[in-house]
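Showing subunit A:
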Amino acid sequence: MSSVVLASVSLENVLVIGALLFSIGLYVSLSKRNAVGILMGVELMLNAVNVTFLAFSRYVESPRPLDGQVFAMFVIAIAAAEAAVALALAVAVYRHRETVNIDEIDLLRW
Partner candidate 1 sequence: MPHPATVTLPGTAVAERLGAALPGAVREAFAEHVVLEPASLFAAMAFMRDDPELDAKYLVQMCSVDMITRIDVVYHLASLARNHIFEVKVPADHERPAVASVAPLWIGATLQEREVYDLMGVAFEGHPELTRLFLWDKFPGHPLRKDFMSLPGGQKSGLSQFPKQAPGQTGGEFRPRDAGAGAP
Partner candidate 2 sequence: MIDDAGVVVAFWVIAVSTVVCALMVAAVRNLVHAVLFLALTFVGVAGIYIVLAADFVALVQVLIYAGAVGVLMTFAIMLTPAADRRNSETIFQAPAAVLAGLVLAIVTFVAYDTEWRISGRDAFPATAASLGEAFLKPYVVPFEVVSVLLMTAMIGAIVLTREEGDDV
């Protein structure tokens, strides 16, 4: 098993995983037609950011290493609030337009 190369998990490895998650999230949020799909992308991106925060708090030298985790907690809280409002928006739009496909929601006024 190529354990020699991967004998240890370095900061770069975790950052790559974070970047991967972020790019998938970006792709999903940009390419999905359904509003809920876009929200999923946004959630993935936020998770990726959290992973990088915690990686830095674990690896990087700093006077207060726990700040990374505090930030991650704030990100989680805000993401939950944002998801709630966004989904409420989607439902409100659905109620007027009978659809949540963003292609069809282009009028500024209805």
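How were these picked? Simply put, all candidates are chains of the complex that A comes from, given by their letters.
Before moving on, here are some points about what is shown:
By our rule, a residue touches a chain if its C-beta (ideal position, glycine included) is under 8 Å from a C-beta of that chain, and two chains touch if they have at least 3 such contacts; residues count from 1.
Note that this is a predicted model, so its numbers are computed, not measured.
Interface record for this complex: partner of subunit A among candidates 1 or 2 is 2, by the touch criterion. Those residues of subunit A lying in contact with candidate 2 across their complex are 3, 6-28, 30-34, 36-37, 39-40, 43-44, 47, 50-51, 54-55, 57-62, 64-67, 69-70, 72-74, 76-85, 87-92, 94, 98-103.
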